[in-house]
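Note that one protein chain of the assembly has been removed; the remaining protein chains are unaltered in position.
In order of appearance the chains are A, B, C and D, and numbering begins at 1 in each one.
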Amino acid sequence: GEDAAGSGTGEAGSDSTYQVGMIGTDSGGNPVRGGTFTMAGFSEPRLLDPAETIVAGSTGGVEMAAVYDVLLRWDSEANKVVPRLAESISANDDFTTWTLTLRDGVKFSDGSPLNAAAVKWSIERYVEKGATEAKLWQASVTKIGTPDERTVVFELADKWPTFDHMLTSGPGMIVAKSADAGGKFKPVGAGPFTFERHAPQEELVLKANDGYWDGRPNLDRIRVVYLNDPHASMESFGSGGVNSVFLRDPDLVDKALADKLPGFLNMVSLGNVAMINAAEGRPGADPRVRQAMHHAINPELIRQRAFQGAGVASNAIFPEFSQWHTDTEPLPYDPEQAKRLLSEAKADGFDGKVSYTDAQDPASRATALAFKSSLEAVGFEVELDLTRTVADQISKVAVKQDYDVAGWGISWREAGPYGRMFATLHSKGNLSAGMPTGKEMDALLDEFRGAETLEQQRAVMAKIQQQWNEDVPALVYGPTPEFLVWAENIHGVVDTTNSMVLLDKAWIEGGGS
Amino acid sequence: MANAALKRLGELVIVLLIVSAGTLALLSLTPTDPAVTVLGEGHSEQEYAQVREELGLNDPLPVRYLDWLSAAVRGDLGASVVPPYSDVAERIGAALPVSIELAVLGLAMALLVSVPLAMWSAYHAGGRVDRLISAGTFGVLSVPSFLAGLLVIMVFSVRLGWFPRTEWVRLSESVADNLYHAFLPALTIALVEAAMFTRILRNDLITTLREDYILSAKAKGMSPVHIMFSDALRPSSFSLITVLGISLGRLIGSTVIVEYLFALPGMGSLVINAANQGDFTMVQGAVLVIALIYVVTNALIDLSYNYLDPRIRRAHV
Amino acid sequence: MSDVASSKPRGRAGRVASFDVAAWLCGGWLVTLVLAAVFAPLLPLGEHADIANTIDSPALARPDLFSEHPLGTNNFGLDLLARVIHGARASLVVSVGAVLIGMVVGGSIGIVAGYFRKLTDSVIGVLTNSLLAVPPLILLIALATVLRPNLRNIAIALSLLALPSMIRMARASTLAFAQRDFVLAAKSMGASRLRVMTRELLPNVILPLASYGMVMVSVLIVAEASLSFLGLGIQQPDPSWGNMIAEGEGDTFAEHPHVVLVPGIALLLTVFSFNLLGEKARKRWDPRVAKL
Amino acid sequence: MTAAAEHRHGRTPVLSVRDLVVEFPAGRSQRVHAVSGVSFDVFEAETLGILGESGCGKSTTGRAAMQLPPPTSGSVRLRGNELTGLRPRALRRERRKLQMILQDPVSSLNPRRRVADLVAEGPRMWGQPPSRERVESVLSSVGLDPATVWRRRPHELSGGQCQRVCIARALLLQPDVLICDEPVSSLDVSVQAQILNLLEDAKHEHGLSMVFIAHDIAVVKNISDRIMVMYLGKTCEVLPSADISASARHPYTRLLLESVPGVEQVEQLTGDAPAQQELPSPLNPPSGCRFRTRCPLATARCAREEPPLRAVGTDHYLACHNVAA
Partner (left out) sequence: MEPTPAMPTATPPSTRRAPLLVVRDLRTRLRTERGELTAVDGVSFTIAEGETFGIVGESGSGKSVLGRTVMGLHTTGAGTTVTGSVLFDGVDVHAIGSSGRRALWGSRLGMVFQDPMTALNPVKKVGAHLTETVRKHQRLDRAKARARAEELLRLVGIPEPRRRFGQYPHELSGGMRQRVVIAMALANHPKLLIADEPTTALDVTVQKQILDLLADLRTELGMAIVLISHDLGVVAGRTDRVAVMYAGRIVETAPAAELFSRPRHRYTEALLASIPKLADPPHSRLEAIEGAPPDMVAPAPGCAFAPRCRHADATCHELAAEPVAAADSPRHVFACHHPASEGAMR
């Protein structure tokens, strides 16, 4: 029940309202069978393996959800986790033991049963493979018990009232054992669709699974194509070439919202940030330098330069649209303060030189340039280091942590943000990539995990913003919108976490095309 | 004759060896690390180091090259080193037909336009028509291909809506659909090539038209069109054929921009994506195939000189 | 015609070519452009690269000849006129530089191959073919990652594109000229091989190469533009015509066409001029006429 | 072949060529037999004319004497010094004394250089740049006005002027022997006369020995002391030029004489010219006497045996089985 909506800041936001959740969907009458649902994906998943691929709508999450389904689903409207492939989930009173009950008779597409052992095997595999949330899982889940065929018991190290969110994404996608048979991974799950073929750089085709526990899906096929350029995807969508497009570019999202296209909108807070490396010897090791940078950056400038005024500019960790937004203000844009802090740091021997690492796509480059101009305006000296490929960027920033400041996405999503918060800001997290961490923040994160109600959680979140203002682990430019739009004649799409949707009940009005 | 063929073959093999070794050396210069592609973010340095070791990236270059070569000569191009670890030969098998079709279609369209245009231009050399055509070709030549592509899309896809912007339909699925979808990208390629071909052919035609045998044919009462096609075209097409061969080879590996704009699964994007991911086996395999196509087309071009000019037949063979 | 008499003393009067408006306009454009580019820092132009100075400038202003930004601004509020002129520096330096490198290196290699023939020729032929057989993109990517993308390095990288054709061309003309009797005549007077190559062949080979180079300059300006599109060219905010045109990626072109049209038209005029003058030069050195 | 056949008694030759053979590879492991055993001597201040139809190896003979390229076999002696097999540097030194005017005057001048450079080039190559006066005087001596042509390039000159530049250039090196390869055949009759007069003068002034190659009998006769007639890489006949019309014996020489479309033949030509057989190819020359395929006198013996060059009169040598001495 909490109103999970807010409105964007800034003038340009006036023509677009950022309301996390389903937009403009109507039931459309009686479902029709058949047809191929074609979606222009945002980026191509290399493997449909939840343990190897980030489980999110932009990176193949929709495809994987179709193949594996999810144990639990997040319902954006109710802002609640609801059972899906699992029958139910419940926790003990202090939220340290969670019991998952599976449905009877659910089978993988290879015919083997999806039972407690299968869930345990899949989750252990997930952890073993070092997937994105594996570290958190390792730190939190002490034991997975399988008292019977249909029951899985998770014993946690600490109180964690929102643990169920974990099972809406990666760990909740259960991979069949036969997927790993024969050395080369094959996507085998218990979802409504089965893997048909993947022609890299071209298309990925999924076929309806007749044996899906909830009955064969309406669609015959899901076809995902990867069209490089989101503008091309949008054109293709406009001419009916694809039924659906995953959008992440603010200008396109704004346009789609203005056009009132139906779809599922998710706002990823901290989607567009610049991480600051606080390692010894880096400029960011000095908190004053970090704060000075923060004061020097006007998110609105970034929005104008990089996105031609589209999207939301905000340096709050959760901007106004978010349920996590609190009254605690982020540090303001204040060049004078920035200059003061910088001169203090310089007085202590800082040379004022900062390098900025980012990718080379136009938006990143423009962001980098805006960063440069903003910082140089207060007396920094900025050198840009634009990597040619994403792999180079990851290698430099996340693996070698060889950067001062780096354009990045920390990506705290609306539903169950704790996992990402832990990974990116906790000193034990695996994705902090050199950002400053500390006891205070660790304590706050633990407190957040243990908070039971939304009110409590929001109260902790206010403290987290406070701590963020002191630590300045990253410069915040704004959230990233993620908008999966589909054509008017598509109905029955169901939303879930991480901008993913479930397509088992989806159907195409007017039948297959 | 057998000697010459053997020598030629030897040269081809040497070219392929140099190209593949050079590619590996070039790749090893780039900082792109396939281990990062394999693992993604969120892992320890040791884990990356281990993957690098497993991928053999720490072996000395000659060892890596010989390993690769010994497999390649057995026809095994190996598998991609990054997920989804696809078979290199299979991926090339999927991408190559796209590139070949684009290149062939584009070149054919270019020829279809440029030959008559060049003839017209050469016939009126120095006149108004010639200057107009020249201006047009220069104009087209000064448009970078990404801009040409955007313009083509804007006109034919967005404004007129005659052709789809994206999506590739395989030839095996539907020939008509395939051609329908291939038209715009091929047109984009053809634009620039046609301009180039027109220039080249026009210049050579002008040279040929100065020959006495043209005058002689004219004095026999043959019509200008007849003379153009039956007397002037063949001797004038040396440079054109040469460029055609080079273009064909080049287009197969380098239509990245067109492939990008139209989201085509061709060799260009295959190579560049592989390079961007540090997928060296894929790049190696693709470059080898592209180089092979290049050397073979050029050998064919050389053979075609014999047809174009029978005098060479005696001199060279 | 077997006659030598048709090569009557043409005298100096023959040099006065008929007045060609197009050629003069093209020449005029190039001269203006080069002068503007050379003296760009002295001209009263808007900001071309330092975005710290343009935080307050209007972004994406439309061209208005009588405003502060006669050709408009880009998304950083940088003045397009200033960028076109400074971009000309980059584009011309890169393309002319690449052609010159290609001509010097390719020309020498080609002459050596064409003059020595035999093994030398075969080796050079194999190497040239190898260079051509590698997709140029791979080459450029590798170079772009190894070399910092500054003017000199991009010129070097692009010269690789010009190199094989320059070698082939130089080799072909060398083969043709080496058959000519003046080479034999020089040898008969006791010229050494080096002398034959530098004094007899070079001046002859350089002409077709130079006229080809003119055309190549325009090809490379366009190539630099494509490189920028792939992120391998001159780095923003430093302008080159290529990266300026590449700014029109996506919707920008449709919504703010001037961002592309301004550098695009400058590019077109320049490419046109180089081509036309290259053609003109070619014609000058080969003034025969058609018989049809 | 009798080695001493061309000797004139009592004098030593300046240039002496013996058994010169030049072959060119021609693919398919075939060879062009361009010159097959030619010998001749050139004496002090003497002009030897070489006559023969196109492709019979005249130029090749001249060039082989220059070692451009060196002959396949045979010997070339310049004032007693053997030129074949010399090392490049030594050879280059010897070449100064042996100059050649190549067949095509226009193409033997580098089109990119100016007349002044072209003429002075030879000595300059040897590190002895000639004075301007010297170059001017040579130019004047070949009938060119130094002031007007000084800065011109070859394409700004007529064919005749180009030929003069070539001659001036050769003369400036003060060679002992000058080989002129068809110096007038590409020129107009009016210019031809000028050049022939000029060469005659130069010969007297510099005491030159000359080899004069041409295919026009009247021209060769006009300038030469002796004439060597070649056919398909072989010598047919060597004879003094004075009485060539009367004393020529070889059927080929006679055929040439009869074919001359001279003004003096207005009346009637004897026309038993053997009709249109194809000319034999130097790739695969006929056995025995090479002329036999076109010879009205040919017998079976001509196919079997190669006729030796034998003396048939003073300074007159002949290679034919069927013509009586």
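Of note:
By our rule, a residue touches a chain if its C-beta (ideal position, glycine included) is under 8 Å from a C-beta of that chain, and two chains touch if they have at least 3 such contacts.
Not measured: the values here are computed from a predicted model.
Touching the chain that is not shown, out of B:28, B:174 or B:216: B:216 (per the contact rule at the top).
Screening D:174, D:197 or D:299 against the full complex identifies D:197 as the residue touching the chain left out.
Only one of D:259, D:293 or D:322 touches the chain withheld from this view, namely D:259.
Listed residues D:90, D:147 or D:218: the one in touch with the omitted chain is D:218.
Hidden from this view is one chain, which touches chain B at 125-127, 211-213, 215-223, 226, 230-231, 234-235, 308-311, 314.
Listed for chain D, the residues touching the missing chain in the whole complex are 53-54, 158, 160, 188-194, 196-197, 200, 215-219, 221-225, 241-242, 244-245, 255-267, 269, 271, 273, 275-276, 278-279.
Heads up, the rule we're going with is that only the chains that are shown with their structure count from here on.
Taking the mean of each chain's C-alpha atoms, the chain closest to the overall C-alpha centroid is B. Rounded to whole angstrom, the centroid-to-centroid distance between chain B and chain D, based on C-alpha atoms, equals 53 Å.
Inter-chain centre distance (chain C to chain D, centres taken as mean C-alpha positions): 49 Å. Once the centre of each chain is set as its mean CA position, chain B and chain C turn out to be 22 Å apart. Counting only residues that touch two or more partner chains, chain C has 141, 145, 249.
Touching two or more other chains at once are residues 229, 388 of chain A. Residue ranges of chain C in contact with chain D, taken from their complex: 2-5, 7-11, 14, 180-182, 184-192, 195, 199-200, 203-204, 207.
Of all residues in chain B, those touching chain A in their complex are 31-34, 36-37, 39-43, 45, 47-48, 82-86, 91, 94-95, 153, 157-158, 161, 164-168, 260-263, 265, 269-270, 273, 276-278. By the touch rule above, chain B contacts chain C in their complex via residues 11, 14-16, 18-19, 22-23, 26-27, 29-32, 122-123, 125, 131, 134-135, 138-139, 141-147, 150, 154, 203, 206-207, 209-212, 214-215, 218, 224, 227-228, 232, 246, 249-250, 253-254, 256-257, 268, 271-272, 275, 283, 287, 290-291, 294-295, 298.
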